[in-house]
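Of the protein chains in this complex, one is absent; all others appear in place.
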């Protein structure tokens, strides 16, 4: 059973058009929705969602990701192969950085521009919905074993993207918000190994000026109390036990986080 | 792999009961959610969702659609076959117009009243949830090749439905809102070919008294600026780049849209 994942900012209804197109080309595809709730034009946020999930998908998975404010303009369409030989996954989406962190995480990234019209929707290409007209059909063809080398020319000047800077500056650990989940948990770009160099479980720290304990799991803070932990994504996360940290800390994607051990 | 789509106003939880029933009858069915977010009793809105997606589904797809304010009353249950010979799709749902625009779009519509109790849920028919008790099992049987002619008698006096009037009246192009998507993009009933007779890309127009450019894609308007375009459904659409046009224009399903070329 070939597996295709979808990551978009399309909300409701439009993802079904992508699925119809995919299943028309590959009726045996299994489709997994990663999310359709990325903020409109939230490229970095979508890139993080894909990046955080990609290690859990099996080899040969085709990830179709469409957060695409440039749809209908001259931005290119890309297909990417990444991963160790025999253990590759594929990525299809716009050339705006969206696919890059996830593919780079797997290693051995090969990037191709999609120019082969035979792989696109037969009934025509709209100016506004390349998810349906280009990315879904190309993903479906890849899931049937179509060679990624034949989607178009290999390119090296694709748009790059990272999750921003983080680090240690004297008594401070700093970083940025990359994602707020549907509960308002705030996920930063500071990886576990950097956090654990800086402080230990049980440490009291100040997060953006507010006292917060560093714990191993949500239930170890009181109801309604803030906490920081290493989230299931492997990054430092700010949460409120039973509450919304994004609102209470006034943090959204791109927001600065500064931590000081007390 | 037989394909079944679902279109309902059921929100969360209840669609899973339909899926359980379908997969109990046809474990090989692939199920695609078109949407479960239709407004309660929004028959025309649901009809539009189905209508707009049906061209993208492969032959033999069975569309189960349930926006059903008359559930438990005397309204009939229908199964419909439509499309060119060898390329048919099937529709199952209440007799309130919901299925008609999509089926008519495919042509060769044959409409049957569902009366065959053998196709319904064995454990009983509730008064409130025919989606689970009648429409899901009938759809599952059709997806296994059960002949649509055997669900019950053919009928010709089914409830009809269209998307309302539109047209050109002197210097005005007018129509109605049929759907607001989850971003607040407002989709009208005015088809592309009528729009393109009336004005061209780059035209400045007035939409309900407000100046708006007619462009080819969202990114061609400034951030926060209104625009009109031919949406991916093939209809005139009113949008705000990065905003909610339904709110800003005060338009909901059934609302009047009047456009004047400046």
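Going by the order they are written in, the chains are A and B; count residues from 1 in each one.
Please note the rule applied: contacts are C-beta pairs under 8 Å (C-beta built on N, C-alpha and C of every residue); 3 or more make two chains touch, one makes a residue touch a chain.
All of these numbers come straight from a predicted model, not from anything done at the bench.
Q: Which of A:5, A:96 or A:189 touches the chain that is not shown?
A: Answer from the full complex: A:5 touches the omitted chain.
Q: Which residue, A:15, A:70, A:175 or A:231, contacts the hidden chain when the whole complex is considered?
A: The one listed residue touching the chain not shown is A:231.
Q: Using the document's contact rule, name the residues of chain B that touch the chain not shown here.
A: 11-14, 16-17, 19-21, 23-24, 27-28, 31, 40-41, 69-73, 123, 126-129, 132
Q: Going by the touch rule given at the top, which residues of chain A touch the chain that is not shown?
A: 1, 3, 5, 30, 32-35, 37, 49, 53, 55-58, 61, 181-183, 216-220, 229-232, 242
FYI, only the chains that are shown with their structure count from here on.
Q: List the centre-to-centre spacing of chain A and chain B in whole Å, with centres computed as mean CA coordinates.
A: Each chain's C-alpha centroid was found; their separation is 31 Å.
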